[in-house]
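Have a look at this one.
Only one protein chain is missing from this complex, and each of the others stays in its spot.
By written order: A and B. Residues from 1 in each chain.
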Amino acid sequence: MSNLHDDDTPEVPGPSLWPIGFAIGIACLLVGLVISVWALIVGAVIAVVFGWLWVRELTLRHATPAPAVAEAEPVAATAEPAMETYDRGMFLGAATIGLGGLIGAAVTVPSLGFMVLPSFVGDGVKTSDVDLGPISNFPEGKYVITTYVEDPDIGEVSRRTAFVRNNGLTTDGQPSFSIVFSRCVHLGCPIQPNGPADGSPLEYAADGKPPVTLQPVLAASFGCPCHGGLYDGEGNRTAGPPVRALDRYEFSIVNGNLILGRLYSVGEVLGNGASAKISKYYHAYPGVHVDGVERFLYPIPTPGSRS
Amino acid sequence: MASKLQARRREEFKRYKEDTQREGKPFFPYAIYHDTVMSVVTVGVIIGLSFVWYFTADDTPQGDGLEAGVLGPWYADKADPGTTQFVPRPDWFFYFLFYLLRIFKWPETVLLGTVGIPTICLVLLLALPFYDRSPERRPLRRPVAMVAAILTVISMGVLTWKGATAQEALGSEIIASGEIEQWAAEQGFSDSREAIDGASLFAQTGCLNCHVYLGIGNANLGAPELSEVGATGRGADYFKSYVANPAQFGNNVMISYSYLGDENLGKLAAFLDASKGHGAAAEGG
Partner (left out) sequence: MPKSARRKQIEAVALYPLDWVEERSGLVGYTKWFLFRKVPRDINWMQTLGSATLTAFIVQAVTGVILAMYYKPDPDRAYESVVKITDEVTLGWLVRGMHKWGASVFIILMFLHMGRVFLFGAYKYPRELNWILGVLLLVTGMAEGFTGYLLPWDQTAYWATVVGININATGPFVGPFLAQFLQGGLAIGPDTLSKFYSLHMLVLPGAIMGLIGLHIYLVTRLGVTSPPWSSVAAGRPRPEENGPGGGRRGLIRDPAELEQAEEGEL
């Protein structure tokens, strides 16, 4: 068509809806890379379908009809049907968009993936089965401020604190521990036990691992210095903005030593001590409701947070 | 669609351009001179603050840089992700958001304080030229805009100041700020080691989360103020039994603090008994 124009005005393609569908498909694809394989597949399908429709529209619309001159020629023995031809300009335009899109994708998608994905793959900071020492170090009925390094490979940045209480034995004769994470579940500030220290701190070091510090305290409640959150002895919220009970650690006992497991979030704790009933959820961020009607605001747990 | 208003705006802009061309002054040197002076003041202030900060903090030759001067210390302690004694605070220009979070202290409203209100305010700020459409620019003829602006400035100022002075009634803060010694001086038990230890225990054990003592603490949970509880004359033994088992005395809200142990309970009781109220120090009580 462009050979019919004598002036300089460029011919722009008309408005079209296919690029919107294509963009939605690409967005779905990138989100799916983070969240789930199904979203990725759906996104890829949408992108391919709409991309094909878009390219088709760009190229097919401007197919030039066979020139009228040809009809005046005597019909040749081999009567070929007039072929649809592409205008050269449109072909180059489509090729540019196609190749340009390909190059753009080849550069952008890996870079975006590199920027975004590593935060979402893997288990994040591994608890790495931290060995907290023999259970005899934990006096029954008392909270012990236990500070440890979660992952020695990444060092001090993974230092954490938990409040560990030996609850004695359950009715089945199993050892019971309440291991409460020391970060407030409102916005993550470090919680303080409401009570004085009881005696001097102990240290326990497993072979080749950073030492674990144990400081017993006389405390039956916790408070947060940031926005006024208060918790009772089981980690339930008693006052202030915390949206659920304090997070806890799973644990196991191996050769008489207390070994930390994974973190999980708690809706509330009924009862106390060895007979407490803990409503357990995936490990959620502070401020995220795990029960009640507000939990529908956070429908998708981030990758790696499910235990 | 309000094209008359738009025509009026366009005409005003046209007049503006004509006036500026006809009566205006060249940017260099008239306006840029003012700009330069102000920039010099700005850089001077920044350098001045740096000098004050550096030379008033830790001026001992072999100091560790942790002593605060007028504008804070050279360094705070290194990051300790496992601390249980630190009181986090954001940078000062976020104090208004910080205090907003303290205002919304019910779990259902957390979202309002963290995301809701800041987002609404930002949208209002961004969309300002689209809902304030009158061409009037003189302040005295824009009462709504001026009142809104003054209210905004005042509320942000108040929020920032309250964020700066916010303090939890937590043991570590009270002890660190020397409050115990002040209590001892005011109540007159500075010479009683047991009462002073009891005061520290009182602060650390979270009693101020429910009670008020000499102006700090929490008043809205129904627990009585304890500043003058010693003046009732019940004696330390009474207080010791009470704190160990409040239910025995008919109090089913307060938990039992018997876990503190006999010695600690004794200290607490001595402190409560010594808390006889204002003016007790003067009377030698």
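Convention: a residue touches a chain if its C-beta (ideal position, glycine included) is under 8 Å from a C-beta of that chain, and two chains touch if they have at least 3 such contacts.
Quick caveat, the model's predicted, so the values are computed rather than measured.
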{"item": "Hidden partner chain, touching residue among B:136, B:225 or B:263", "value": "B:136"}
{"item": "Selected from A:59, A:178, A:236 or A:305 as touching the chain missing from the view", "value": "A:305"}
{"item": "Given A:189, A:246 or A:266, the one touching the chain that is not displayed", "value": "A:189"}
{"item": "Hidden partner chain, residues of chain A it touches", "value": "34, 116, 118-120, 122-125, 154-158, 183, 187-190, 226, 283-288, 297-302, 304-305"}
{"item": "On chain B, residues whose C-beta touches the chain left out of the figure", "value": "6, 9-10, 12-13, 15-17, 19-21, 23-28, 30-32, 34-35, 37-39, 41-43, 45-47, 49-51, 53-54, 65, 71, 74-81, 83, 86, 88-94, 101, 110-111, 114-115, 122, 125-126, 128-130, 132-140, 142, 145, 149, 153"}
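Please note the rule applied: only the chains that are shown with their structure count from here on.
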{"item": "Distance between chain centroids, defined by C-alpha means - chain A, chain B (Å)", "value": "34"}
{"item": "Touch list for chain A against partner chain B, complex", "value": "141-142, 145, 147-148, 156-161, 182, 186-187, 189-196, 198, 218-221, 223-228, 230, 237, 239-244, 287, 289, 294, 297"}
{"item": "Touch list for chain B against partner chain A, complex", "value": "80-88, 101-102, 104-111, 113-114, 168, 170-173, 200-201, 204-206, 209, 221, 255, 257, 259-261, 264"}
